[in-house]
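With one protein chain removed, the remaining protein chains of the complex are shown where they sit.
Residue numbering begins at 1 within each chain, and the chains themselves are lettered A, B and C in the order written.
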Amino acid sequence: MKNNILIIGGGPAGLEASAQLQRMGYNVILIERSAKLGGHLAKWDRLFPDRVPADEVLGGLLRAAEGVKCFTDTDIRAINRLEKSYNVRLTNGITVLSDAVLVASGFDLFNAVRKEEYGYGIYNQVMTNADLEAYFKTGNDKRIENPKKIGFVHCVGSRDEKSGCRSCSKVCCATAVKQAIEIKQAFPQAEVFCFYMDLRLFGRHYEDLYLEAQKEYGVRFIRGRVAEVSENYDGTLLVKAEDTVASKPLKVTLDLLVLMSGMRPSASVKELGEHLGMMVEEDGYFSVRSGISAGQRSPQPGIFLAGAATGPKTLPETLADARAAAMEIERYLTEIFPDARNYKQLVKERW
Amino acid sequence: MTPLFNLLAAQAEVPEVIDRIPSGFSYFVIPFTVGIVFFLCWIGVGCVRLLRAVPRTDRLRLWKSLFIPKTAAKNIKELFCDCLFHVKIWQRKPLLGYMHSAIAFGWFMIIILGHIEVALFVPARLNVTRGGLFYPIFYRYFVWMNPGHTTLRGAFFFFLMDFFLLYILSGIALAVFKRFRSIVLGMRHTTKPSFADRVSLYSLWMIFPLRLLAESFTADLSGGSFLTIPVNQFWHFLFGDKLWFMPCWWAYSICLGLFFAAMPFSRYMHILTEVLWILLRNAGIKPNHPRKGVAEAEIYACSSCGLCLDACPMNVQKKNLKFSSVYFIRFLRRHNEKKINAIADKCLMCDKCHALCPVGVDAPALRRAQRATVNNSLPYDYSYLGSVVSKDTVRTAKDTGAAAELRPYSAAAKRGWTRPGSDGCPEGMVSEPIQPYSSIPEVLYFAGCMTHLTPRIIKSVEKVFEAAGVEYAFADRDGGICCGRPLMLAGKTDAAAATIAVNKKMIQESGCSTLVLSCPICFKVFKEEYHLEGIKVVHYTQFINELIASGRLKVEKTDRKMVYHDPCELGRGCGVYLEPRAALSQVGTLVKASKEYDESICCGGSLGSLTLDTHDRTKISEASLDSLLVGKPETIVTACPLCLKTFSEAVSNAKYLTETVQVKDFAEVVCEH
Amino acid sequence: MVDFGFGLVPSSRINLDLFDKEKYEELAAMEPDVRICMACGSCTAVCTAGKFVPTSLREAIEAIKNANSEKALQMLESCQLCGKCSMVCPRGINTRHLILSITKVYSKK
Partner (left out) sequence: MIYEGKQKIWSEYQKEIPDDHYFYVRSCIRQSFFPASEATFLDITRNVLGKDIFETEHHTTCGGIAYHSDTIPQETVMTIIARQFALMAKHGYENYVCSCITSFGLYCETMETWREYPELEAKIRENLWKSCKLEFAKPKFLVHASDLIYKYRNLIAAQAVRKLVNVHTGEPLKVVEHIGCHYSKMFPSKGVGGAEYPYVLVGMIEAWGGEIVDYPERRHCCGFGFRQYFIKGNRGYSLSNTHKKFESMEPFKPDLIITNCPGCPYFLDRWQYVIAESTGKTYGQDGHGIPALTYEEVAGLVMGYDPWDLGLQTHQVGVEPLLDKMGVEYDPAKKYLGKDGKDLGSPQPCACLK
């Protein structure tokens, strides 16, 4: 039984799923639209809460997925559903006949330019969480030269209907606290402020991270959303927020402002949705068969979903989701797919 | 056999003792003499300085006390029991007690006897100008026995001297042994000796062996007994007739000299300062400063024996040993302000070191005094206290209607503060003053701040009251103000006084005859600082025990296995040990804890410590719990909201997940039966 | 100077640039727990003195971090050190010592 399985997206979810499915003996084809595998993980330096190097984790994923047929710089040109399986034409000219398709299209970081009032791309000293990770990786960024006062703005493009995202991106709070610690390690003399609406440190050890930031690194957490940023004569930033705990407006001069860009649905979602005839919910993420009991099944039989394609997830959640998807695919390909005669019936009952 | 008076007569002609050295002087006495002279001067000056530092009234008090028969008797008793026989140590650690008394009492006797001998045989030598200072000490060197004229009397003294020397030597032996294996003598931790300590310690060890050596060398000339004579013969057997005894006498003298010279700077100073401290203490003079005046006598009375090291509940962590009273006092002596404050703030004020101190040094009081020097001057504004009035309808077994609302607001209003609709009081409005009590209650119950965090105590107490048909009013049903004890513990004595005044007024206005408290912290301060004439101040354990004893409260006995934890402030603080136990034994069977009564271990929640962090506190709670759990009880009963809360939280720690024991309050348990 | 019958109104805005880092570090050295408050307000809720006058350790800590030590002191001057707050603090902050330390550090001119 060597069914073809097409996996769309070479990020953590795609890699983990392909590794699992390959172990089960399926014939996995992984496509990635960008030149490099690993998705956002490849751009990150260290991961919360334990600050393990992202490269190690990615390395592990890649090693496990060795032997998987994968095409980078490749997208989908067209998909048409045959009776049971899918005929997929790729942009690199290859055509794949696959019995199951796993969509692991992941997410995009919110484009901080959209929040004009924070002045990203307008003031020199404003950067995003991604920029800061890049700095941690490479050690150079012209915006960072021994800053004395640094601010982190949580929920940039999250929990903000105006910027088109009502929901929480789940990972930014922990990331902000982690980065606050790291920047403080880099510049022990600096004062670090975190501007949050709610600190959503739900996971195991996340609270410890928070406590560490307060206790060991003296990070100041201010409950209130930055509302306006402007540039002083000397190029420093004047940041305005409300300290909602003290219920008073507040201003502070900062040398560096880091915006915690949240998760947005991947730009590829739209056209993928069209190709696969899959519904996208109001929040822009793919809808699933059942948010509780069938989170990896799309409404389309034979098409599965994993990772941030179905909403913001932490890395461990994404990987677990990918494994779950692999199991679902395995179940579909053994219980439903082979029975040509009752296929439609089985789909009705079990999909 | 000639009668004794003949012997006395006989002495007239033929002296029993002959001055071996007519000059009555030898160079080897110089080291000792110098040492002792320096020492005496130091003492003299010290005493004068100290007494001058004591306020005049206290000084008079001291002189008077010496002539009041009662205190005089007390003084004498304590001087003997504490200074010489070390009874307190005997009671807890017999071997250790023996060691101390051997050295102290033995040496005391030798000195006394030495002088008696001189007085009897060469009275003239007692005169200071003729060497009275050293002669009695080196008596055996200066004289020799008139052969054939030795009498029973002489032999009697020889025997006594040797006996006490042996007694001391046994003590010394123990002391040396203790240095290396203190646990055998019942001490887990011992103090780290300072330099002066070492000098005097080692010289003290040497003194008596050398004395034995020296005296045994001269035993055949100047007499000896069962100890010195045989040794003397042994020497002769070893070296024939050539005995160089000078070096020994020199060494002996040097050791004595060293010891006395180093004494003022060493722990051994307590041998004398203790005397002064006992006198001052019995005269009822209290220190008001951690170092000056009486306190000086107190801190110098500390023998740094280190018993407080084992006593201190903080010792569960080695790092905290350095905060024990013995070191606190050492730093007080050294005037090391920074260290003093650090240590003063750490203490839990559980008072155990005080309870177990053989010298009765009240280190916690000194720590409080020290805190006061820092914290008493801190600003505070208690103007709002003026408006605090308590109001509660008297409740009986029948009447359980809700109490009328108390809401003193003027202070708040004064500071322009309004809390919308707080407790049914419209914004910023001041509810007009209400007559405190609607009728005179028999009993006034004051729960205290902490008890309001443990409602089960309040509920149970009220239930008990109603069951026993006690007419009572609830002073702080709607929350009163603090009792003032925490402020005192923190050294904010003035602020405490302000608080106390307000509560006192409130209680006196209630017109109650008995004040019942469920919090030992309150209890202690109400008892000691409030001076509520005509009002009986009792802890609810005492009160409830009385109710049971008098049959007003019916309880049935079960075979429930319980252990009782003595709260610091209730037990050591107010000496209430038996009443709670008596009451509990009426409802269940009490098992023993490994440490109880005045040795019970603080629960760790104490308000006494200012700087102890949660982690350290948890460690203490665990030590305390472990001690309580040895008897495998089903229930831990305590009579303090703090202990209750601390233990309840501690038993839910991972460490005790397997334990099924429940933590209950005294009244709660009584209610259940 | 002309009196127009109206004039500039002082800003109620918190200005973190006025935050006295040195003094704060002095406090933190004395009682590090000041750093770990998460502003849950338990201390204020149980406060004995708070029943009669505004007394709040939480607000005091907030005020210090917002460069308003006068308010901090005012928030604590009525405190009776009864210790209820230390019993309820979820972070186990050593509240009584923190209160004493704040008063010590910020009341000395």
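Heads up, the rule we're going with is that a contact is a pair of C-beta atoms (placed from the backbone, for glycine too) under 8 Å apart; a residue touches a chain by one contact, two chains touch by 3 or more.
Given the structure is predicted, the values throughout are model-derived calculations rather than measurements.
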Q | In the full complex, displayed partners of the excluded chain | A | A, C
Q: Based on the whole complex, identify which of A:Glu117, A:Glu145 or A:Glu335 touches the chain you can't see.
A: A:Glu117
Q | Contacts of subunit C with the absent chain, listed as residue ranges | A | 1-9, 11
Q. On subunit A, what residues meet the omitted chain?
A. 113, 116-117, 119-124, 228, 230-233, 238
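Everything that follows uses one rule, which is that only the chains that are shown with their structure count from here on.
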Q) In whole angstrom, what separates the CA-based centres of subunit A and subunit B? A) 66
Q. Residues of subunit C that touch two or more other chains: which are they?
A. none
**Q.** Residue numbers of subunit B (touch at least two other chains)
**A.** none
Q: Going by the contact rule at the top, pick out the subunit C residues touching subunit B in the complex.
A: 31, 33, 46, 48-49, 51-54, 73, 77-84, 87-88, 92, 94, 96-97, 100, 103-104, 107
Q: Spell out the residues on subunit B that touch subunit C in their complex, using ranges where they run on.
A: 345, 374-375, 378-382, 384-385, 387-388, 408-409, 411-412, 415, 417, 419, 449-450, 452-453, 479-482, 484, 486-487, 490, 492, 495, 499, 605, 607, 610-614, 642, 645
Q. So in the complex, which bits of subunit A are touching subunit C?
A. 191, 193, 211, 214-215, 218, 220-221, 223, 243, 245-246, 248-253
